[in-house]
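Note that one protein chain of the assembly has been removed; the remaining protein chains are unaltered in position.
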Amino acid sequence: MAKIKPRVKVPKKAEAGEVITIKALISHPMESGRRKDKKTGKLIPRKIINRFTCDFVGASQSGNVIDVQLEPAISTNPYFQFEAKVPESGEFRFKWVEDGGAVYELAKKIAVG
Amino acid sequence: MKLTRIGAGFAAAIIGLAGMASAGEPEIKKLVIDGVEMTVAAPAPPYLENLDMIYSGWLFRSPETQALELDDFDNPGMVFVEQAQDMFSTPEGTAGKACSDCHQLEDFKGLRTVLPRVEDDGKLWTMEDYINKCRTDRMGAKAWKYGGTELTSMVALIGLQSRGMPINVKIDGPAKPYWEKGKEIFYTRVGQLDMACANCHEDNYGKMIRADRLSQGQINGFPTYRLKNGKLNSVHARFKGCMKNIRAQPYKVGGDEFKALELYIASRGNGLSVETPSVRN
Partner (left out) sequence: MLQLTRREALGAGAGAFAITAFGLPAMAAAVEDAIKKFTGGAMPAEGGVDLTAPEIAENGNTVPIEVAADGAVAIAVFADGNPAPEVCTFNFGPLAGSSAAATRIRLAKTQNVIAVAKFADGSFKMAKAVVKVTIGGCGG
């Protein structure tokens, strides 16, 4: 895997109160900690995305949409699809947390009306 | 409620399995990506003596795997395409140039359909060759490893510009000797299992080889994202994997044999749409 890069798919517009579908994917090897290095025979240390969150932030209303705890049984390039309510114009903020504490973030604006 | 198309595929999966046992011909379904319909089944070109129809490997996969190619966001291969897009506009090498300094991506529309082809130097050129030539001669950068992630991702990005267009490689004129050589490799039994490409991908496509369903071995969707290894796979890397499986000593990735084989197998798919980057198991 060349690079860790998050991407999300969120509609640009919605009606107030509408339920929209969101897709999120991050390119990540999800090293399970159970694989051996073919050359050295040693275990490759675990390094996975262990948490993914999506929050909505608007002028008057904000809140969590989904908060996922991931284990090594999630496939390479973790993918999630879920639904969110859109109370007003604002933005969806996405966060992926990697073992060791590295954080990858992305935000997508959505307009109501 | 159903978020995805996973459920919708179930009925088809069961029907598909029932049909699988007897016939080699796959169930024909429509493949529409981003509003563009792909040609996944076409009459075989006249030089294929043993086939009536040619089929995209997509038709041989399970409904769940098929679904991954229907939407570019769901297609994990697009992650690599996006990374290639970043590389495309990043200057590299002693000339301080990026691909985007000389090229626009749209300029490559159609290129994937005619490669590999013979250049003025009389040699057979693959997409990988063109990219690396640009890197070494114009950018003053190091050639990427043939079959490596960077090069394969860039091949996918450029290939994507031709998605939906029919494969149309030349097999006559200066290409003829390369094509003949590729054909010979396709039909020559090798390795401990003493098998040729044709034994599986021409004589037995559509049948199960243990738990896997054999395709025609078409390469119109390459580079392809494989669920098996979670990355984009180049044509030559796939050839190498196949040869290892039949316990043969693989030819060199990026070498003359595989380039000739690539031309021959590409020609077996003349008429199928470029599906780059496809998703397979």
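By letter and in written order, the chains are A and B; residue numbering begins at 1 in each of them.
Heads up, the rule we're going with is that a residue touches a chain if its C-beta (ideal position, glycine included) is under 8 Å from a C-beta of that chain, and two chains touch if they have at least 3 such contacts.
Remember, it's a predicted structure, so these values are computed and weren't measured experimentally.
All shown chains touched by the missing chain in the whole complex, by label: A, B. If you put the hidden chain back, the residue from B:Ser62, B:Ser100, B:Thr136 or B:Asn168 that touches it is B:Ser62. Residues touching the missing chain, restricted to chain B, are 1-4, 6-7, 9-10, 13-14, 17, 61-65, 67-68, 76, 208-214, 226-230, 241-242, 244-246, 281 (touch as defined at the top). By the touch rule set out above, chain A reaches the unshown chain at residues 19-21, 32, 34, 55-56, 63-76, 78-85, 87.
As a convention for this text, only the chains that are shown with their structure count from here on.
The distance from the centre of chain A to the centre of chain B, each centre being the mean of the chain's C-alpha atoms, comes to 30 Å. Within the complex, the chain B residues that touch chain A are 3-4, 73-74, 76, 79-80, 82-83, 86, 149-150, 153, 230-231.
Within the complex formed with chain B, the residues of chain A that make contact are 1-3, 5, 7, 9, 21, 23, 25, 27, 29, 75-77, 79, 81-83.
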